[in-house]
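The complex appears here without one of its protein chains, the remainder shown in place.
A and B label the chains in the order they appear, each numbered from 1.
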Amino acid sequence: MVVRTSSSPSTPAGPAPAESLEALRRAAPLTQCITNAVVTNFTANALLALGAAPAMCDIPGEAGLFAGVAGGVLVNLGTPTAEQRDAAREAVGAGTPWVLDPVAVGALPVRTALARELLAARPAIIRGNASEILALAGSGAGGRGVDATDSPDDALEAARALARETGATVAVSGEVDLIVDAERTVRVIGGSVLLTRVTGGGCALGAAMAALSAVTAPFDAAIAASAVWAIASERAASVSRGPGSFAVAFLDELAALEPSDLRSVGIETERADTVETGVRR
Amino acid sequence: MVVRTSSSPSTPAGPAPAESLEALRRAAPLTQCITNAVVTNFTANALLALGAAPAMCDIPGEAGLFAGVAGGVLVNLGTPTAEQRDAAREAVGAGTPWVLDPVAVGALPVRTALARELLAARPAIIRGNASEILALAGSGAGGRGVDATDSPDDALEAARALARETGATVAVSGEVDLIVDAERTVRVIGGSVLLTRVTGGGCALGAAMAALSAVTAPFDAAIAASAVWAIASERAASVSRGPGSFAVAFLDELAALEPSDLRSVGIETERADTVETGVRR
Partner (left out) sequence: MVVRTSSSPSTPAGPAPAESLEALRRAAPLTQCITNAVVTNFTANALLALGAAPAMCDIPGEAGLFAGVAGGVLVNLGTPTAEQRDAAREAVGAGTPWVLDPVAVGALPVRTALARELLAARPAIIRGNASEILALAGSGAGGRGVDATDSPDDALEAARALARETGATVAVSGEVDLIVDAERTVRVIGGSVLLTRVTGGGCALGAAMAALSAVTAPFDAAIAASAVWAIASERAASVSRGPGSFAVAFLDELAALEPSDLRSVGIETERADTVETGVRR
């Protein structure tokens, strides 16, 4: 984990990650996940460990109703069955903040068409790897399926364009997490590479952003979730023998994390031409 | 774990949990699970660890046939796709004892209609949290999605009414597990709160009831499964760092459990106006 010290005045900012996590723990927001078959269990367990209340309500006739009472909604396009596609259409119309995770968009036509269609319902946050963000913005060919073949900074311009076009916060996951809206850029520094050796690390991060969107603004939710992932994955890596024990320890660390632990995450903020790097409190 | 000592004569009773677990280990009953996408893996692993033979056969055209050869069937309504709904309709007609787990029933219309329809096929056991049992009995508005917002004793009358209406054993999961039929009430005391911090603890308990239904009467199957869950979760909690390691340890403890270990579970039995509290042997 790299911690950089600020040498410039603070820009106006929302709540720090610590406050966002505290708010989540108080509210235990009902978080609806329409997500892929590979990661449902890990995602639900990550949300429970974080302090949210997950519910994987993903069938037509129920998904829209449920989204109406949920605090946040995740739409992850990893394995989008016909029923999930209809459920997603229902859920994004409920007026609840929702996160789009456009898994493997670009190369695969069904999910690509759906992702483009869903954008009209204005996601609060779009979270993906660099290749997915490039593809969704129309600037790339997509990655190799679920793998990113580009780095987050390659996707900065595409992320900004997407943020301006849709009004969403765009979070590009990678070695450094990039969080972008129409004007601001934040980099969250840290985390363990073991997160990429376990399926669902990124998908569950999208779910955490949905949960945090129930208690804070999308931009701050994306930063807080990324900060939680950075710390929890570093701690888990330090007590793991490999990817199997890492996934288990990651859930333990999510549950053990105190809001104050987030004060040490390295967060770098840019706005317009000023760059502020520092430990965000 | 609270162990209470009996001060009244024993009521006529079925096999003790220890004998039920022994019977399950001998028979390794084929246990069919039509269950939600979040918990399939954990449920299958819990059944294997317990000593049963799980099979998640949940498509139309096969589910009914398979139920005919299975020893017990679980129908869990957590994420009921159209195919699973038809599979459930087939399976409950096979004449094999089956368990209904009406996840999040009440608030959500598709599963609520299905749960009511399936009741006509007379489940051996209905297992849910207090909010779900209240909703299914028509006495409550349902919980907050998958979370109970009521305590088991709030649901005692509803559970009794449901048992009398359907002929089923009704198991209400919570801090204390309540198991009810038309006349009897049993409380199984113990267990770890960590079971509620991991997805699938309750869903897998329903599956264990289905497996035990293959070897003993529904009322005794529900008691035995709850006793197993109480002991295994307490033991797992004592060696866990958090919810991730708890889920892993729970499977280890299920596999390590000896029938004689169940002799120490606190079980409280009531019938009519007499109350017997004691360690059931």
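Please note the rule applied: a contact is a pair of C-beta atoms (placed from the backbone, for glycine too) under 8 Å apart; a residue touches a chain by one contact, two chains touch by 3 or more.
Being a predicted model, the structure only gives us computed values, none of them experimental.
*Asks:* Would you indicate which residue among B:Trp98, B:Trp229 or B:Phe250 is in contact with the undisplayed chain?
*Replies:* B:Phe250
*Asks:* Of the residues A:Asn36, A:Ser192 or A:Ser233, which one touches the chain left out of the display?
*Replies:* If we include the chain that is not displayed, A:Asn36 is the one touching it.
*Asks:* Touching the absent chain: which residues on subunit A qualify?
*Replies:* 36-39, 41-42, 78-82, 104, 107-111, 144-147, 197-200, 240-245, 247-248
*Asks:* In the complete complex, the non-displayed chain touches which residues of subunit B?
*Replies:* Counting only subunit B, the missing chain is touched by 30, 37, 40-41, 44-45, 48-49, 53-59, 61-62, 65-66, 69-70, 81, 83, 247-256.
Methods note: only the chains that are shown with their structure count from here on.
*Asks:* List the centre-to-centre spacing of subunit A and subunit B in whole Å, with centres computed as mean CA coordinates.
*Replies:* 35
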